[in-house]
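Complex shown without one protein chain; remaining protein chains in place.
Let's look at subunit A:
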Amino acid sequence: MGSHPDFDYDDHFNDSSYDEHYENYEDFHTVCDKKDVRSFAALFLPVVYTLALVVGLAGNSMVVFVYLSRKRLRTLTDVFILNLAFADLLLLFTLPFWAADAINGWEIGVAACKITSAFYTTNFSCSMLLLACISVDRYRALKQRSASALSLARGNPRRQRLLLCLLVWAVACVLGLPDLVLATVKQHSGGRKACRAVYPVTMAQGAKASLEFLEVLLSFLLPFVVMLFCYCQVGRALSQAATSGVRGVQRWKTFRVLIAVVGVFLLTQLPYSVVKFVRALDTIYALVKDCKTSKGLDRANQVTESLALMHCCLNPVLYIFVGSSFKDHMIKLAKRCGQTGRRLRQGSEMPVPVEVSLKLREHPTDNAAPESDDEDTSTFTI
């Protein structure tokens, strides 16, 4: 208390030099106030999420309804598409909570935070996983006719489909676990409560960064590479089928579906992944020291994440509505492709990598030959 007069005197006396000093450091060494980022989010995210919710609910519930009203699902891809719609629906149900979070902060408790975060992650990763699985199954279905496929054809196909789906969901649930553990409500310096993952302080930087890198690698690059590979193979088989008398227009339509599927995935997921990658770099090296840049990155994150979420509204359009008109047509095409593949293989014109795969597949399928005919009917749905 004795120093109080001194303090006041100093305060008064040095005002000019203080301000000068302060101005010099204002941009770089004060807390970066992200109030405007949050108010942007409070406006932007509810609008986008509402849009996603309406479009997504309509599309995905229609898919679930149509598929469940059928007596049996014909192909593994059908099963995957049904699961995809289900995962997308569950993901969409978390959006109102995130919208409310963007407006008011998280006010509904820790348990809700944990559950919503885990739900979000589980279903987002399940969705990505299923997209890749669909591409693998389409590729498999195409190859199947020349060499009946692997373990899926062995034993009871219905049971194996169930097992495969359970496996996908189990993996997705494991992915949601860290969120269930780490997510909590934290009041931050703005006074708002936020629902986010809180890492132990000692491991935070490394953990957060490696998680973001892994996420980019596995939720974007891996599904993308798998999809690209599988659909390129399908595309190549289709163009070979052209020589066996499939009309050009039909072929182009089918290609269009494939390009749309891969293209939409790339368009919606690439920007988000790029931003995430940059943010991961920033987490490790603390690259962004400028408040404006940091805010820009945050806005970019909001916009690109919304775009990435839009993918779950587009799935029904891409996988059902665009595809259905070509469905019958694709089955015919696939049959011809299979015949072409068989003929090519006999003529040893098959590209080398595919031939290797066919040889490798010969062994496990030898003893499964009788059942394979049953699976043969499950051809190719797009």
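We take it that a residue touches a chain if its C-beta (ideal position, glycine included) is under 8 Å from a C-beta of that chain, and two chains touch if they have at least 3 such contacts; residues count from 1.
Note that in this section contacts and distances are computed from a predicted model.
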{"item": "Name of the absent chain as recorded in UniProt (options \"CDC20/Fizzy WD40 domain-containing protein\", \"Chemokine interleukin-8-like domain-containing protein\", \"DNA-directed RNA polymerase subunit beta\" or \"Putative dynein intermediate chain protein\")", "value": "\"Chemokine interleukin-8-like domain-containing protein\""}
{"item": "Chain not shown: contacting residue from A:Asn60, A:Ser125, A:Thr254 or A:Asn315", "value": "A:Ser125"}
{"item": "Of A:Lys34, A:Arg161 or A:His311, the one touching the omitted chain in the full complex", "value": "A:Lys34"}
{"item": "Residue of A:Asn60, A:Asn83 or A:Ser117 in touch with the missing chain, whole complex considered", "value": "A:Ser117"}
{"item": "Sites on subunit A contacted by the missing partner chain, in the whole complex", "value": "3, 7, 10-11, 14, 17-18, 21-22, 25, 28-35, 37-38, 41, 98, 101, 116-117, 120-121, 124-125, 128-129, 132-133, 136, 139-140, 143, 149-151, 164, 167-168, 171, 174-179, 182-183, 186-191, 194-201, 204-205, 208, 211-212, 214-215, 217-219, 222-223, 226, 282-283, 286, 288-291, 294, 298, 301-302, 305, 356-357, 360-361, 363-364"}
